[in-house]
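With one protein chain removed, the remaining protein chains of the complex are shown where they sit.
The chains carry the letters A, B and C, assigned in the order they are written, with residues numbered from 1 in each.
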Amino acid sequence: MAVHSSDPAAVREFREPVTPAGRALLDLLAGHFQQIRDEAEEHDRNSTMLVDVFTGLQKDGVLGATVPVELGGLGVDSLYDVCLALMSVAEADASTALALHMQLSRGLTLTHEWRHGGDTARSLAERLLRPMASGEAVVCTTVKDPGGGRVVTRLTPAEDGGWVLSGRKILASMAPIATHFVVSARAEPAEGPHRSAAAMLTRQTPGLTVTDRWDGLGMRSSGSVDIVLDECPIAAGDVFLRGPVGERDDATLAGQTVSSITMLGIYTGIAQAARDFTVHALRRRGTPGAATRTLVTEIEARLYALRTTVAATLASADYYNSEFTGDPAERGRRMMFDFQRAKLMVNHLAPEIVNNCLTVIGGASYVASNPLSRYYRDVRAGAFMHPFTYPDAVDYLSDTTFDHAG
Amino acid sequence: MAVHSSDPAAVREFREPVTPAGRALLDLLAGHFQQIRDEAEEHDRNSTMLVDVFTGLQKDGVLGATVPVELGGLGVDSLYDVCLALMSVAEADASTALALHMQLSRGLTLTHEWRHGGDTARSLAERLLRPMASGEAVVCTTVKDPGGGRVVTRLTPAEDGGWVLSGRKILASMAPIATHFVVSARAEPAEGPHRSAAAMLTRQTPGLTVTDRWDGLGMRSSGSVDIVLDECPIAAGDVFLRGPVGERDDATLAGQTVSSITMLGIYTGIAQAARDFTVHALRRRGTPGAATRTLVTEIEARLYALRTTVAATLASADYYNSEFTGDPAERGRRMMFDFQRAKLMVNHLAPEIVNNCLTVIGGASYVASNPLSRYYRDVRAGAFMHPFTYPDAVDYLSDTTFDHAG
Amino acid sequence: MAVHSSDPAAVREFREPVTPAGRALLDLLAGHFQQIRDEAEEHDRNSTMLVDVFTGLQKDGVLGATVPVELGGLGVDSLYDVCLALMSVAEADASTALALHMQLSRGLTLTHEWRHGGDTARSLAERLLRPMASGEAVVCTTVKDPGGGRVVTRLTPAEDGGWVLSGRKILASMAPIATHFVVSARAEPAEGPHRSAAAMLTRQTPGLTVTDRWDGLGMRSSGSVDIVLDECPIAAGDVFLRGPVGERDDATLAGQTVSSITMLGIYTGIAQAARDFTVHALRRRGTPGAATRTLVTEIEARLYALRTTVAATLASADYYNSEFTGDPAERGRRMMFDFQRAKLMVNHLAPEIVNNCLTVIGGASYVASNPLSRYYRDVRAGAFMHPFTYPDAVDYLSDTTFDHAG
Partner (left out) sequence: MAVHSSDPAAVREFREPVTPAGRALLDLLAGHFQQIRDEAEEHDRNSTMLVDVFTGLQKDGVLGATVPVELGGLGVDSLYDVCLALMSVAEADASTALALHMQLSRGLTLTHEWRHGGDTARSLAERLLRPMASGEAVVCTTVKDPGGGRVVTRLTPAEDGGWVLSGRKILASMAPIATHFVVSARAEPAEGPHRSAAAMLTRQTPGLTVTDRWDGLGMRSSGSVDIVLDECPIAAGDVFLRGPVGERDDATLAGQTVSSITMLGIYTGIAQAARDFTVHALRRRGTPGAATRTLVTEIEARLYALRTTVAATLASADYYNSEFTGDPAERGRRMMFDFQRAKLMVNHLAPEIVNNCLTVIGGASYVASNPLSRYYRDVRAGAFMHPFTYPDAVDYLSDTTFDHAG
């Protein structure tokens, strides 16, 4: 990761990328912000993805941003820079950033498989990364089964030596435009223990159905629909097989962190957009009153803490992510502990900022066409992003504190 | 006001009405809750009023609840009981409660005109109250002009000795089904100072247009549309004329309090509904974790403070409202000071409760069909209800504290 | 309980007593406030009780305020009025209010024993209540054993048919001036199960030592010292024996509520005193700035919610306390559930008010001689008052919600 930081203060406040590839990604994205802003409200209303925007991003190579240069991508490998890029998109539309996160974070984790995985994994990763670089492959990764914790998605052995995949996934953002799916499932081989796994499918795979419209409180343009899997045939080489189910391996916390940590930028971007909209609106109104001045000050202070905390967390994640010399379990724990502490604060600070913005703008913010009403709905998704929910985070963080931390 | 309170503890916690008429109103309402609950989601989605529900309420005499018995109404004259009734409706659907508030609070203020006003006001009030009692008159009162503070709605003298009304009003809840409108305006007579006024129009009045659908972040079934007034002819006897514009008269704070204070029940009802939904859902889930137990405790404590504070405020408002022996300006200031302090806390506590409910329920609450996602949007309207916004309340309350309070 | 309430609004905001005896108590106390205010700082510094004040209260009959008229006391039997009286003392000095609480709440619970207890309990209660009325008996009640939950204070059978009491109690407020002690202990009779008990001792009882100075963060003049009990002889008739240890009896929650609920007034009084000091100081300073106006508004709103919530809780406690017709276990649970929800909010709101006061006053409030610096320390005791601590309250309230509440 080539580091480039003209202005260290800007980097500390999450205002500048840290790698040339990150800079290039931001420059590519900049050409799309106006369109995203223009289309955001209508798609939010209709709960549809900004398909035209993604077509444009595809043409510009943005969908291959995190694919290694050797495989034809932009080679963005800094989590900090990916998070910053998602923040800048989220300032225009958080739903679009959430959908884009799918593709970019998949690039990051597939690159890890390609560099460090076993033969099957390397090959499979390369078969996905190359078309991602060209924009041919748009990869939706699904993690969540319906029903609150039960595993319903399973890989069972097929007669031809491959697998059969059945089950259902929810909240599969970007699925409406995806060409490929990476589906987490429990592999139940004929012999040996059940194992964690992820199967790759193309959209044409028999038995795969992408359901209609996602209808959420917010993030309505993210295309977070369900995927139904009805005896889909999967070739043996199209499965990433991991360790036995139920076996705790803290080293895997590193990959989980990489998959999700860049989403922190999305909620930071919503808060920044809310602040900007509010300050600009207030400037047109004339002398602000006492409460407005006080709340704007609180908005500024919280936004500063939010941005610096996220910047520090992502910079540290980049460091750990490139540092393989120590104990992998300890490395995994550190990455997740940082991530979860930051996530918890993001989910305190970002909604507070948005809320204060509505308060100072007043009734005008309560009209559906006012951007603040969208921010108010979108920002609340932060608490539910993977992993963990607040109740699970309390269990995780308090256990960590009492067990491990200094 | 005949007081009836079988269980003082229940009254203190805002769980029982304080008058027999209030009891009767609650009993009438109880027959409609299931229908309101059943229809709430769809109408929220479509931004349409629950018209069938209002037809039912009309048949049952609910729309005349606050009309004096002598004029054919139920004679509910307790602000506490009206607020409690609106809370119970809001537990099923806050939008419907907001629309109903229009009719019930108008009954209260017209009754005041009928009992204490001058000849013109008494006559006009009676002409409205009698058909309200029978359900023939559904009266939408509009207060707010567009454009942030400027007055745009004016009564100018007509050649026939009456008036001509022109301008525009926003957020006129219940307008889609209203038969009559009471429109606040600035009367600009040929001679003498400009005066505050309120003009009465029927829906058939030439020049009156009720605009289409209100499209808000929440409270979407409240029918809070705009009213356009284009040279509407108004008879001289159809106008309530008040004091000169710009002349401060703190006695009028009493009427403003009566008009709006019962809305506190709406936001209390949303918080209660969120808590009930959440506790019932959690009971089905098995042993709650640490964060869930902690947040449920905070929900219960806040809800208790919310209900007892609202109960005390409304009981005091009833007392002041029936107590005319002292200085009217002082009485007005006390009513508004209590109301605004309570309103500010309602707008802290109710959204915190709803927010905690989403946090413990998790991602399921983020689906549009989950009631919590509606509560999250609806409860945010509390900060914008008339009078005052938070910035205005800070000016009002801090001035009051430094000028008058002990 | 003869109810008297000239101004219902004042009662709802915890500004007026509800019984004539309560009115009389407040009038008696009023003569002592100046002295308490004058002496508070020095005694706080030295961690000594305001002994002269208590001598004066004794002369005026205040120490017998809650003793029935038939036994020579003032006959204050309203928890609301006792709480209001403690609030008014706490506005001058919270430590003195905490010490006085000992005597007044003991009067309430002994009166209950005297009216409803068995023969031994009635006789013992009367032997304490009569000298309390005259001011001869100053009764310190001790509940807490050292060491976090273990029982270390025990009554074992003596050869003469009485008991021997050994152990240690902490946080025995008012002990330095007490003439009598009521010490909770585990009675371990020769036969039958261990039982909860409370033993009465005079200060002259052999083996009883009152330790020196209590040195706390705050509440430093409350005399909350330790009591050491080294084989103290106790007559059989000087023990209140209750049910078997470990047997859950929710009816006892009523007595626990009565013992402690009036302490809510102490923290309300601190918050009120902080607000008054602050508003008066700000009035002398000239035009307040934006933050000051905003925080003063928040102070006023929180204080209003605090006072109305406490008023409602105490009024309900009075109602339940005089209402014996239902299920005693259910009555106990209701009293405690109300009390604990109110206590939790008192411990959120009162410290927030005091904290905001320091913020607007600035550095001047940080000098030890400034009353706000004492309020800041004293108000923090609220979270630790009996029963429960915050962690225990979360367990209690969440269990109650999931088990019993609607």
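Criterion: contacts are C-beta pairs under 8 Å (C-beta built on N, C-alpha and C of every residue); 3 or more make two chains touch, one makes a residue touch a chain.
Just so it is clear, the model here is predicted, and its values are computed rather than measured.
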Touch criterion as defined above, residue of A:V51, A:A235, A:A251 or A:A315 at the omitted chain: A:A315
Residue among A:V51, A:L344 or A:V367 that touches the chain left out of view: A:L344
Identified contact with the non-displayed chain, of C:P193, C:G237, C:G326 or C:G362: C:G362
Contacts of chain A with the absent chain, listed as residue ranges: 7-9, 12-13, 276, 279, 282-283, 288, 292-294, 296-298, 300-302, 304-305, 308-309, 311-313, 315-316, 319-320, 334, 338, 341-342, 344-345, 348-349, 393-395, 397-398, 401-402, 405-406
Where the unshown chain meets chain C, residue by residue: 144, 148, 171, 215-218, 285, 289-292, 351, 355, 358-360, 362-370, 373, 376-377, 380-381, 383-384, 389-395, 398
Residues from chain B at the interface with the omitted partner, ascending: 289-291, 293-295, 297
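Everything below uses one rule, namely that only the chains that are shown with their structure count from here on.
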Chain whose average C-alpha position is farthest from chain C's own: A
Busiest interface, counted in C-beta pairs: B-C
Whole-Å gap separating chain A and chain B, where each centre is the average of the chain's CA atoms: 42
Where chain A and chain C are represented by their mean Cα positions, the distance between them in whole Å: 53
Whole-Å gap between the CA centroids of chain B and chain C: 41
Touching two or more other chains - residue numbers and ranges from chain A: 289-291
